[in-house]
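Just one protein chain is left out here, and the rest sit where they should.
Right, subunit A next:
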């Protein structure tokens, strides 16, 4: 399967007064057609910056290196003219807070019309625009779409606003959607609805989706594949079932063990000790070594290369957890 979006050895560093803070440090990943890939990690792991880089949304303070490929061809993400031709039509992005993605002083209808007009080759008239907008709102499950066109964002709930944002995104019919924490600001019952909606869109339109989130549960229920990021690197990746069933990297296992679960009664939480290091504190070795129970001398000086486990599982660790013991502790 040819990848739709691919990054090779992607590095992003932000300029500080004296030095540079490396935020993304060599990320290789790819997403195929119709695939939902989860990008998980704690704050500061570089997951959002990786996506912003692929969308060409980083400003001049960011130093990029490495390669981004779109549909098999190199993509010049720093070329604004080229990227604005692709954005919305080929790849689109939605964010955590739907309220700030919408214009507070314009009606939902006006904003939807703008998106539709921007992405249609013909010049639709007012009636045609309204018909298409209503169809889009219906697609994303907004009740009574005819009336919503006249509503302002503050009159809608957070969940409805996120649906409107998704409808605007659908107007361009992109092939790849990057959703950055799309459900974090929403309540659990509404979160379940939005996750369901994203899966429906993937199934009906064959859209590829990159889901950026800190919530492992959301990934487990939504994604086909998962990439776990820590301090600007992908430490483990693979099919969701494999990675969550038998994590090989100690960080992935640590994350899973620190989640309380409804189905276990007396299990005490095992938090990962210590703190996520700041970008300037990361040395040459494995960034997780100071918090890792398996770390030995080599971990502090050398950075572990990725290696394959079972079923396309990829992990970067000198002392990975064996499959047997990993399954046993889950």
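The rule is simple: a residue touches a chain if its C-beta (ideal position, glycine included) is under 8 Å from a C-beta of that chain, and two chains touch if they have at least 3 such contacts; residues count from 1.
Heads up, the rule we're going with is that contacts and distances are computed from a predicted model.
Peer 1: The chain that is not shown, which UniProt protein name from "ABC transporter ATP-binding protein", "NitT/TauT family transport system permease protein", "Fatty acid desaturase family protein" or "NADH-quinone oxidoreductase subunit K" does it carry?
Peer 2: Choosing among "ABC transporter ATP-binding protein", "NitT/TauT family transport system permease protein", "Fatty acid desaturase family protein" or "NADH-quinone oxidoreductase subunit K", the correct UniProt name is "ABC transporter ATP-binding protein".
Peer 1: Any idea which of A:88, A:109, A:153 or A:254 touches the chain not displayed?
Peer 2: Final answer for the missing-chain contact: A:254.
Peer 1: Given that one chain is not shown, which residue among A:218, A:235 or A:292 touches it?
Peer 2: Going through A:218, A:235 or A:292 one by one, A:218 is the residue touching the chain not shown.
Peer 1: Considering the whole complex rather than only what is displayed, give the residues of subunit A touching the chain that is not shown.
Peer 2: Missing-chain contacts on subunit A: residues 42-43, 143, 155, 157, 159-160, 187-193, 195-196, 214-221, 241, 244-245, 254-263, 265, 268-273, 275-276.
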